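Take a look at the structure set out below.
Note that one protein chain of the assembly has been removed; the remaining protein chains are unaltered in position.
Up next, chain A:
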Amino acid sequence: MSVMVLIPLVDALRRSFFSAVSNQFVGFQNYISVLGNSAFQLAASNTAKFIFVCIPLLLIISLVVALMLTTFQEKHGIFKTTFLMPMAIPVASIVLLWRVIFHRNGLINGLLSLLDVTSIDWIGSGAAFAVLVFAYIWKNFGYDMVLWLSGISAINPALYEAAQIDGAGSIKRLIKITLPNLLPTLFTVTVLSLLNSFKVFREAYLIAGSYPDNSIYMLQHLFNNWYSSLDVDKMCAGAVMMAFIVFTLIMLLQKIMSGGDGS
């Protein structure tokens, strides 16, 4: 089964060193032309920016929510269900609403105008980046929350009891017990969020189309545009680089995290 995926990938690796037109070996020529491409530079920097802004935010928000859910035990069920629900909502269903809310003449600007704030074109300007981050976090924080919750529930309750006997307050328990014990969970949550973050293209595309504002022109848009023009050389070189980066990032994270573990 995996052979079905693997052979084509190796083929893509081979192709990335050849010219699609003449089928000649061109060395790193394809890579150089991709890296020199201004659309690629824009897309790569936007994607990197998105990852660096969105993932920390996502991790923090979902962790805070998970910790609060743990403290606030009673109605666990309702809140947890609520927070997971966006996962079940297809991006296509909710995007019309985001458009109405964030449009130049939309609901948010309507509210802002009541406060005498000048309207912002949320989707057609640099603010689109914020909209994208919001839409992405909205859909995905429940997923991370579940991972955090499972991490929290795996912490040995005896630790808390011992701390309580020693007179540690709830904040001290949080800093000394909960957070250090969640480090291994941090690795998984980060990796999974990183990989899921590539799916943000759905939001970006549905909100703003194939050629959105420059601030949210992502690698995924670029791949799609290469794809429509059947730019096989560039796509292969791009895919190889992307695979390489994803792989390195995961390995790097694993190294950092296991270093933090002290193991």
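To be clear about the criterion, a residue touches a chain if its C-beta (ideal position, glycine included) is under 8 Å from a C-beta of that chain, and two chains touch if they have at least 3 such contacts; residues count from 1.
One rule holds in what follows: contacts and distances are computed from a predicted model.
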{"item": "Undepicted complex member, UniProt protein name, chosen from \"Ech hydrogenase subunit D\", \"GH3 auxin-responsive promoter family protein\", \"4Fe-4S dicluster domain-containing protein\" or \"Carbohydrate ABC transporter permease\"", "value": "\"Carbohydrate ABC transporter permease\""}
{"item": "From A:44, A:59, A:189 or A:216, residue that would touch the chain that is not displayed", "value": "A:189"}
{"item": "Selected residue (touches chain absent from view) among A:89, A:117, A:174 or A:252", "value": "A:89"}
{"item": "Absent chain, residues of chain A that touch it", "value": "1-2, 4-6, 8-9, 11-12, 15, 65, 68-69, 71-72, 75, 78-79, 81-97, 99-100, 103-107, 109-110, 113, 138, 143, 146-147, 150, 184-185, 187-189, 191-192, 195, 198-199, 201-202, 205-206, 219-220, 223-224, 227, 232, 235-236, 238-239, 242-243, 246-247, 250"}
